[in-house]
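Note that this complex is displayed minus one protein chain, with the remaining chains in position.
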Amino acid sequence: MPLIAQSLDEALAPIAGGRLLAVPRESSGVAMAATRALIRRGIKRLHLVTLPTSSLQADLLIGAGCIETLETSAVSLGEFGPAPRFVAAILSGAIKMRDATCPALHAQLQAAEKGVPFMPLRGLLGSDVLAHRPDWKTIDNPFGNNDPIVLLPALTPDVALFHAPMADRAGNVFIGTQRELVVMAHAAQRTIVTVEKIHDGDLLRDPRLAAGTLAGFYVEAIAVSPRGAWPLPLPDHYGIDAAHMAEYARLAATPEGFAQYLDRYVYEKRAA
Amino acid sequence: MPLIAQSLDEALAPIAGGRLLAVPRESSGVAMAATRALIRRGIKRLHLVTLPTSSLQADLLIGAGCIETLETSAVSLGEFGPAPRFVAAILSGAIKMRDATCPALHAQLQAAEKGVPFMPLRGLLGSDVLAHRPDWKTIDNPFGNNDPIVLLPALTPDVALFHAPMADRAGNVFIGTQRELVVMAHAAQRTIVTVEKIHDGDLLRDPRLAAGTLAGFYVEAIAVSPRGAWPLPLPDHYGIDAAHMAEYARLAATPEGFAQYLDRYVYEKRAA
Amino acid sequence: MGDTFRDEELLADVICRLIGDVRHVAVGAQSPIPATAALLAQARGGGSPYVSLLGSRAHTFFTDGARELFDCAGQGRVDVFFLSGGQIDSEGNINLVSVGDYAHPKARFPGSFGSAYLYYVVPKVILFRTEHSRRTLVPKVDFVSAPGGSPGNVYRSGGPIGLVTNRCLFDFDRARRRFRLASVHPGHGVAEVIDNTGFDFDRPTHVPVTPAPSAETLALLRTTVAPMLAEVYPEFVKRVFNVPAPSP
Partner (left out) sequence: MGDTFRDEELLADVICRLIGDVRHVAVGAQSPIPATAALLAQARGGGSPYVSLLGSRAHTFFTDGARELFDCAGQGRVDVFFLSGGQIDSEGNINLVSVGDYAHPKARFPGSFGSAYLYYVVPKVILFRTEHSRRTLVPKVDFVSAPGGSPGNVYRSGGPIGLVTNRCLFDFDRARRRFRLASVHPGHGVAEVIDNTGFDFDRPTHVPVTPAPSAETLALLRTTVAPMLAEVYPEFVKRVFNVPAPSP
């Protein structure tokens, strides 16, 4: 049974430096409180895989120097503009970048979920995304006739990390329609989840809730972290904190402003 | 928007003879009332694909002469013994058989769901299941080293047919944890669903129900058919009718008994 | 307001016409004007087409997670999608990645998103870029996130049908992989378009003016569409339609 941790730091203990960490897109439940805790811990050399994009989470981790390799389809703050630390890190060469495209990341995690070494994907041919990915291979479709198709290798994260509305005491996690979280958990060696609250009762035994539940079988540790996605949204629970995002975009535009942001919102444990 | 049909026959109109029809396993919501209606209509030459196995549904359709080709991992009445009409048809050569294995059928429908021409699957090598499937191909894994792996072609049903607890008036269908029904609907050209009842309200807008909902976008027609899985079970709603299954197993053991069963339970429209 | 309208309203109206009579329009991230156009098409069609707005809870039917958009497109069930580019070139290639050498770029954009797949499999891809300049519309992109066309043996059921900018509408000729000026927006001119476009394109002898949105269209946009947009694009709706953002 998964550990219902006493603290965020206890739950996050398995996320060591150098690991391949998978995280979801902005609107699917991003573990932001956990992200701040990892930065406070001074984690280094992460290989971050976003499913399939990221916003504040990737930008913060990059700015704080936690990322060695980034594998993503896009990083941006959306309505709040470009992701400043991401852009700066790419321009300065501070991180190793693996540009992908959304369905490729989904397919690579699905390959790991299914225990197959690769998945095929249409598209990609003639794109420079493919040209810069020597780890992706083009073959002639054995069912076709002069029909090139790209094969993408399975991607197995060391750890998947996300935030969800609730978990029960057996560690079953309600993820609703955010089913990419299920794929992430199936694909990853270990899965760590922060939740808004503990649900009394068994999520798996309620026929309505079971459909949106990831079994505790796939989960290593859970920490309760109210408003744990803040300032990002949690679907059906709270929206994005627009004022905060605008403040971030403004501060993170310079290294000095970013350092100020960290002091104010990360190291002070304001939201941990 | 899907048609909420006035009758079972209206909803089933798109299922013509000769079509590739996909149906789910016994415990996932089998449209048995619809199956009886198809037999009454005298449908012929179906190519039946079961995801991944079948019981009474396949046996009835075979016995009634509706099947030309059967693609399945297994047909059996479970605790009630072998499927008599299936066994008789195989021994007499009355149907064309494509033996598969469960995860292969899942993978072939997932390939159609994803719009890729094939999916890889481990296992299979050295099995006579593979030896008798010239449509499956073995390649050397391009990411490995002398590592043979089987590729399975995408399987796109003309129609998927199943039974579910409820649908709303926009044609959204609650399927709960039976997610192979989602894959079937995504993979198929058309999907026809029978339901226990119409749900007042929007299944997609209820965050708890949405997780177990297949959008009406994927559905062609819906018919209300109370106890529409009978005598098979509908998860969380009713169990299998054991007495009826025992009666079926007894009668279907001979062609005469099977004809008697059809007269009593199919042509008389008892449960339609 | 009478005949006056905002640029965003004109562009939404233009895009809405390009959408045409289809079953399903999907709109990706950070696309407020295409989202406006898609919801306008739905409002005009009395609920049809289906519209999927990425990031919306109200305007989506997806329940299979973030991959469903791509699976749905792979099934041939996404009829229209929108793509943009930090650079777009004469052949319809788009660049969402970087300017200059990829290994040592001079500028970096967010990334390719789903373009390296969706551009190939969605029948009607509408390119959209408000900034119409020689910086954005270039002879040749520095990085091909997704190409405007593919060799005959490459599986491709989709591609660009046109490009909408703040100055004009281009059609795209897939066989020749070239843009053709279809209309210039009110207040803009052909010479201006030529001056501000970094690539060569075809044009008819007489280039029509893009029709202004009708009073009915403007009313639909302002009263029906704007409130629906506010969920995903609160800042945009506040700015363009003066509709207050919904409380979180």
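Chains here go by letter, A, B and C, matching the order in which they are written, and residues are numbered from 1 within each.
Just so it is clear, a residue touches a chain if its C-beta (ideal position, glycine included) is under 8 Å from a C-beta of that chain, and two chains touch if they have at least 3 such contacts.
Because the structure is predicted, anything quoted here is derived from the model rather than measured.
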Left-out chain, listing which of the shown chains it touches: A, B
Hidden-chain contact residue, picked from the options B:14, B:82 or B:207: B:82
Hidden partner chain, touching residue among B:49, B:66, B:181 or B:224: B:181
Option from B:10, B:135, B:236 or B:263 whose C-beta touches the chain left out: B:236
Touching residue (missing chain; options A:182, A:223 or A:240): A:182
Chain not shown, touching residues in subunit A: 1, 112-116, 172, 182, 186-187, 204-205, 210-218
Absent chain, residues of subunit B that touch it: 24-25, 27-28, 51-53, 72-76, 78-79, 82-83, 86-87, 90-91, 93, 99-104, 106, 110, 121-132, 146-149, 177-183, 235-236, 238-240, 242
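In this text, only the chains that are shown with their structure count from here on.
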Computed distance of Cα centres, subunit C from subunit A, in Å: 28
Chain centre separation (subunit B, subunit C; CA means) in Å: 40
Residues within subunit B bordering two or more other chains: 114-116, 210-212
Sites on subunit C at which at least two other chains make contact: 62-64, 70, 74, 121
